[in-house]
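Just passing along the structure, written as structure tokens.
Every protein chain of the complex appears in place save one, which is left out.
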């Protein structure tokens, strides 16, 4: 892996003078943020450049299944913020909203292989699937055992036959935590993979946007959203959603997000769930707690018990204002691994 | 204190159909977010309504100095997110951007008084000062010993003689953590107050905004900021800053924020500091890490060592895009209390 | 001409109604040089006050004003809550046990209110605050009554002085409150608190005028 990266100060990279972001040149955003992360969390992570990989400081952990993930940047803290004890062993950050390249996943896989194989956590997007697939082929060629799980929890994608399939969104965060805990506890690759499939199967998500986000190099919002409208069923890449509707109150929005999730699994009376109310990056925490309150009331009305919760900006879309709900049906095993200690830049408890 | 609050579903409160926020009626935002917080963190906090107070779940802790703070809402997670073991015993959330009323601070003071007195952490704003002052008078009348510290770390306010004095901003968060740890460790009121003054004296902050924020009931941004301009020296209440300048790159912005901070204390070669890179609520984490990287380079160039850091949206201005830098000069005592365990909704380590 | 407790209640109700009416205007003024909440703050406070008036309808003027003051303190928040709250509390202390006030009693109450605001806010005239409207208004009322004007005429003179004071805040540089952070940029905007104070002065005149035969 490459040496520490330093900004080409005298490059022809243009200084930011046009887009309302705290950046220098758009092409340097990811590297500069990585440099910041590396310096901020030397006890937790190491950052390697070209190919860019964020690796747990003590990787590889011998005798432990390695767990890696990756995807385009712009979703912070996912995935880099989840690298550390009890969660990911490595993360591969692509360019903004662009799947990373196989070289990154190959480097990560080699860096975290502790002899028990490596699990690739892949969100279901055409680019991510293909790039991870190529990396897995290359890793296999080098003799590393790789298993994969593809998350596809987004109920906004109604018809999987006529699409690239459901997108992987909020469940990915919960899965990385739970599966990371199992790997930390010593589970073997087959068990870790099976647990990952179980989590993916037990969770569903749905998101909405009040505003479009602005990709640094594009310089303007991905779509125009009039002052009195919102997008329902958005993903996390600034793409428009399934439908555009008139702006509504929090209570109505919560109902729009919760209903398709609850129907899809389906969740039923007596279920115990982890609720994840996620902000898209530009939504203040006060609104997320308010939305959590709405979701809580909906679930109470259905006899579903919230026994764990996560509220905050964890899987984001740059500066998009909006939120998503994720519900994960819990059992004793998932609860135990959710509660297990975790020590990463973005999620930390018990340590 | 009042009973649990439930939303007046059939009130004449109007549903949100005009402002790009996840809210119902503007007048219910604070209560509904509090209800969400209460349900989300029953192990850490209790919420009382009318007057609204967020209290540590196990308050009052006998034989411990109580530490409370408060201010307008819209700065989440501050202060409510900092209530819990090792930090605040209670927080008083006012209406959005409006200092809380004395009834709240009085109720909080009584709820957390464990017999060793109560420290009021007040940010220097005319309204906060006056409301806390009235509360302290009322508490004294009830026989509770109250001490106060006023934070005023904002170097953007250049001339304290011709203003209401420097505003309390980023240092408040660090102070609540450090002082909370000292109180948890058993320090008496005089020591806790002296430590608070010491922290306030050793820290300086400066902020900037790329966009204005929108107060829910106002429905539109507090000021107009053209596409190619930014405000330097903003506070945290959506008020315009000291000056408006052309949009610049992250590197130039970091220099604009760091220079007045470094000169003011002054910080000097060999100093060990805690750097706090704070988002204003609408700034994604990737940009904050990028700004941290810029600050890191500036400090390296000056021979100042970053030995602790906090990066994220902690003292916010609703949905404002922008950031602030806070530098706190550390010594062994401050470092020890910063590192001490903390268990609150928004800050957590060692537990 | 005597002001009864009933008239005081009528005055408070008028203030409450006009603040509700002018809520967005006051907030808008505060958005230019403050934090966009002055109208909302006062409306929240005075709406609560109105709900309490029936319970004190048979009380003396002092009790009514003290109830208004403590309700404002408990519900408004921000800078204006303690300031207007203290003002009404002090006016209430100055009129304790009184069921009727003469014009001179009103001056005494207003002077107590002004003094309360100044000591709570540690402010003087010329700092671009509500005091710049209230101060001249109270002075003018006292002076006009001193020259023998009848109450309504004196209140008219007072309102004019209050309005002039309010307008005089426009070119002022703020040195107290939030607006002071703007430095030179505070110049050119009318102070929200001076504007709400003027609204109260007009309400007083209108109520008293309504009492004329």
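Letters are used for the chains, namely A, B and C, taken in the order the chains are written, and counting of residues starts over at 1 for each.
Keep in mind that, in the parts below, a residue touches a chain if its C-beta (ideal position, glycine included) is under 8 Å from a C-beta of that chain, and two chains touch if they have at least 3 such contacts.
Keep in mind it's a predicted model, so treat the numbers as computed, not measured.
Asker: Give the labels of the shown chains that the missing chain contacts, considering the complete complex.
Answerer: A
Asker: Tell me which residue among A:34, A:53, A:78 or A:157 touches the hidden chain in the full complex.
Answerer: In the complete complex, the chain left out is touched by residue A:157.
Asker: Of A:64, A:167 or A:329, which sits in contact with the chain we cannot see?
Answerer: A:167
Asker: When the complex is taken as a whole, what residues of chain A touch the one chain not shown?
Answerer: 27, 51, 72, 94-103, 125-127, 130-131, 133-134, 156-159, 162-164, 167, 215, 217-218, 222-223, 235, 237-240, 242
As a convention for this text, only the chains that are shown with their structure count from here on.
Asker: Please state, in steps, how far chain C lies from chain B along the shortest route of touching chains.
Answerer: Graph distance in the chain contact network comes out at 1.
Asker: Give me the ID of the chain with the smallest distance between its Cα centroid and the all-protein Cα centroid.
Answerer: Centre-most chain by C-alpha means: B.
Asker: Quick check: how many Å separate the C-alpha centres of chain B and chain C?
Answerer: About 32 Å separates the centre of chain B from that of chain C.
Asker: From the mean C-alpha coordinate of chain A to that of chain C, what's the distance rounded to whole Å?
Answerer: 55
Asker: Taking each chain's centre as its mean C-alpha position, how far apart are chain A and chain B in Å?
Answerer: 28
Asker: Scan chain A for residues touching two or more other chains and write them down.
Answerer: none
Asker: Got the chain C residues that touch at least 2 other chains?
Answerer: In chain C, no residue touches at least two other chains, as defined above.
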